[in-house]
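All protein chains but one are shown at their positions in the complex.
Residue numbering begins at 1 within each chain, and the chains themselves are lettered A, B and C in the order written.
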Amino acid sequence: MSNAFTYSPLWSGLFRDDEVAERFTGEVFAAKMIAVELAWTSALAKVGAVSKDSAARCETELSSFSPDLLAFAQASERDGLPVVELVRQMKAEVAAEDAAAIHSGATSQDIVDTAMVLTLLEIFELLGRRLTNLLNQLDNLSAVHGKSSLTARTRMQAALPTTVSTRVSVWKSLVSTQRGSLDALRSKIAFGQFGGAIGLRGEPAGKGEAAAKYASEALGLSHGPVWHADRSRIVDVGNAFATLTGALAKIAQDLCLMSQQGIDEVQFSDQGVSSAMPHKQNPVRAELVIAQARFASGLQGTLSQAMIHEQERSGAAWAIEWLTLPTMAETAGSASLSLYSLLGNVTRLGTEVPK
Amino acid sequence: MSNAFTYSPLWSGLFRDDEVAERFTGEVFAAKMIAVELAWTSALAKVGAVSKDSAARCETELSSFSPDLLAFAQASERDGLPVVELVRQMKAEVAAEDAAAIHSGATSQDIVDTAMVLTLLEIFELLGRRLTNLLNQLDNLSAVHGKSSLTARTRMQAALPTTVSTRVSVWKSLVSTQRGSLDALRSKIAFGQFGGAIGLRGEPAGKGEAAAKYASEALGLSHGPVWHADRSRIVDVGNAFATLTGALAKIAQDLCLMSQQGIDEVQFSDQGVSSAMPHKQNPVRAELVIAQARFASGLQGTLSQAMIHEQERSGAAWAIEWLTLPTMAETAGSASLSLYSLLGNVTRLGTEVPK
Amino acid sequence: MSNAFTYSPLWSGLFRDDEVAERFTGEVFAAKMIAVELAWTSALAKVGAVSKDSAARCETELSSFSPDLLAFAQASERDGLPVVELVRQMKAEVAAEDAAAIHSGATSQDIVDTAMVLTLLEIFELLGRRLTNLLNQLDNLSAVHGKSSLTARTRMQAALPTTVSTRVSVWKSLVSTQRGSLDALRSKIAFGQFGGAIGLRGEPAGKGEAAAKYASEALGLSHGPVWHADRSRIVDVGNAFATLTGALAKIAQDLCLMSQQGIDEVQFSDQGVSSAMPHKQNPVRAELVIAQARFASGLQGTLSQAMIHEQERSGAAWAIEWLTLPTMAETAGSASLSLYSLLGNVTRLGTEVPK
Partner (left out) sequence: MSNAFTYSPLWSGLFRDDEVAERFTGEVFAAKMIAVELAWTSALAKVGAVSKDSAARCETELSSFSPDLLAFAQASERDGLPVVELVRQMKAEVAAEDAAAIHSGATSQDIVDTAMVLTLLEIFELLGRRLTNLLNQLDNLSAVHGKSSLTARTRMQAALPTTVSTRVSVWKSLVSTQRGSLDALRSKIAFGQFGGAIGLRGEPAGKGEAAAKYASEALGLSHGPVWHADRSRIVDVGNAFATLTGALAKIAQDLCLMSQQGIDEVQFSDQGVSSAMPHKQNPVRAELVIAQARFASGLQGTLSQAMIHEQERSGAAWAIEWLTLPTMAETAGSASLSLYSLLGNVTRLGTEVPK
């Protein structure tokens, strides 16, 4: 699935995060899958299932291998997954006697899941940096405007007079909590997935467990139990993306409400204009972040059903992850860009205290 | 938002419907918006707000106008919508004295909403044809395999022996109902949206209502009340897409269950293979359609909130439509392609009656 | 499932609609199921499957029958449905030789689905009356306050000055559209469900179709094809409930925004107070309606998956309907009560024009 509309140049980057999306492109994701296959190849050698020479030759031959993406057209139609074709292409790159050092004892899910983990870890790092930047920006805003007046509001009603620094500190706390959640989640998901055909680590015979451990280590990941049919860590990642987007949207919602004429508690330098009504200053980015948070929340409601992963491997439940998680990652990323851009355009926050 | 993952060549067309997606690309959607602008120009002339000559010159100058998509990059960032920039480009194409014949009295929402209606009508037609093809295919399957045995199952349990034709007739009824729903919805949504700045049809002064009528007619649409802030027709379209995808998924779910070894009530000619387990015949497409139906349903849960469209125009609620509806259209389309492909590969349905 | 929290007396009726909920109680719903069973009994007699005398005796014996609700405790645990036990109780009320006039050839789904249709039709009527009351109320508000000033706002920004009557006419249009949708849907769902064990109308042999027709007619319903496995009409009802709640929430959202100090475009006579801040006037009901609309929308995202109704009858997909639809009906009803109460407390709408 795509969304050709919000992705189109007509909307510029309003709904996009090319830096996140790039991680999910065929080229970049395939490179991760190749890295996973080669980690498995090295593990096969370490447990003695294939010769070290054979594994070394595979690694050399495939060190700069880039797959023929067009060839996936028929293959994925047939197989429902790109791994079978990827393995075919990889084997074709090496000598016939080395082909057994590739993928033997692994299953498609091992490759896709582990490549997904590597991808998610990169995205966590990217988002973590973005959140740090947002925190710095909020610090700056507080330093400049913190003492300005603001009306605290509860249930849409004026409650008590306060200062900008009060509200900004709530915003900072929200962002900081989310940054902490990403850090905590990182250690929860940074595990390889090497389980073999039905998740038993039965191959190489008697050495599957050791091979799984070596392969994870080669990728800088931890070793743990097979999670073929326990998708809770993926659902938790989705929850983190949705919650993060929601935290950013809380700030955006506050800014929208503050920007209303009659309230006038924020001024932006460069807001959307209306051809018919040039006096307007639409808080465009803020509105979109709110929409994105509702969108990401809804996707989490779908992703969570990936838990109902029947038997040893479910195509239907697994596909739910693919349909939602990459979009949720990009949504969180796009919202962080929008909020950063929005806050960067703030020229006034709160009501200046009359002197 | 996009989903760079499911859109990538790695997955071939498994999750895509390029024919639907194409309608939402910048180029094609912009062409629709230009058509809407020109319909408005012609309406302005008809009510006498601009000269017929001026309108005619605009039409001539812009008859083959294709916008500079790259120029939307900064503009949409700033405006939150592509219409301001589109109007700027269109005006730049005509003589200065004719510029007033373009967009005067219209608002961005008029253009985007009406272009969306035109787009949706095309998609309805496309999906309608697809459903007709599916019905023909089901007729063929029933003709060939209808008398074969099948075990009717209720609540996952064998209920009574029946024949293939019984179940196929239920499938046909599902598809037929959805085709009828699209037809009924077509006449519900085929209305122009021309309301002006705040939905009052205040411009051209005293002639806004007439102009709206003329503009809709020029596009082959009906004329009715402004629906700037009543998004129920859009939500109903989403409901149709989700329900249609669900109807297809019911058939797909049946096929998945029929394909289990031990049940063996369907055979496909060309199913997914497993590198490790070549004896398997994964009903890949069927599983994906099920996932897509859950995905589309979840998106409907988000889209439905577009009803909470505050004041005279909500950026946040409107953006929810853009984030969901195009994807839902493509999901329904992709599911229809998958099911067609799947049914086309059926070589046996039911259990052959022993002779 | 329940929600013991929002149902508790602590919240009074804020989240409740006892008039709607009453239709789904065991007592009232059982009465509908009994009516459906008796309609089937009369149909069995009409097609000659049982004697007219036998059917008449059943009708007489059961005319004031009220089931032993406690006896469902074990039965439904075991059967997963109340119908088996209900039939057992009904048969126990009549003479042994008349027992065959009860339920023969029908299936549990026939009874539950048809009783649900009867229930939904009552709720449609109730909601329709509520919407008419709301329209009258809006007319009154417009008559009193229509000429007061109001600032039209688009994308959260002041757009143009207008009058209260402009915005109220949009509200009226929203409510009116929803009332029309309920009317249209009524004729779409007012069909009996009589299909027998696997939906073939195989019993009474050769007379199942006629019996289904008679039974529907006896209940004042139309006769049409079996819809055991095509749940689109139920999904459409959910869409109507969610959309209606959303339409009410659009009005509530406008009122929330108008009630902000600094905007001051509405005044209520009797709003929530804050113990600590007695100057506040919380638009409590308005906020809750907004929350309810998001809640109902989310439920629609779940209900829509009821389409994936596998084989001849799915317990899992069917149960999704029970878990969502009654709550959606009550949510729509509760929102209509809240909005009515809220509008009834309006003492000022818009800004008085200075004289």
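Assume a residue touches a chain if its C-beta (ideal position, glycine included) is under 8 Å from a C-beta of that chain, and two chains touch if they have at least 3 such contacts.
Not measured: the values here are computed from a predicted model.
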Note: the excluded chain touches shown chains A, B, C
With respect to the chain omitted from the figure, which of A:50, A:84, A:174 or A:190 is a touching residue?
A:174
Specify the residue from the set B:151, B:166 or B:334 that touches the hidden chain.
B:151
Touching the hidden chain, out of A:20, A:138 or A:235, is A:235
Positions on chain B where the hidden chain makes contact:
151, 153-160, 256-257, 259-264, 272, 274, 277, 279-284, 287, 294, 298, 301-302
When the complex is taken as a whole, what residues of chain A touch the one chain not shown?
80, 152-156, 159-160, 162, 166-167, 170, 173-174, 177-178, 181, 197-200, 225, 228-230, 232, 235-236, 239, 242-243, 245-247, 249-250, 253-254, 257, 290, 293-294, 296-315
Touching the unshown chain, chain C contributes residues 1-16, 21-26, 29-30, 69-70, 72-84, 87, 103, 107-108, 197, 256, 270-277, 282-285, 287-288, 290-292, 294-295, 297-299, 301-302, 305, 314-320, 322-327, 330-331, 334
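In this section, only the chains that are shown with their structure count from here on.
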Can you work out the whole-Å distance between the CA centroids of chain A and chain C?
40
Counting in whole Å, what is the centre-to-centre distance of chain A and chain B, each centre being its mean C-alpha position?
27
Residues of chain C that contact two or more other chains, please.
153-156, 159-160, 257, 294, 298, 301-302
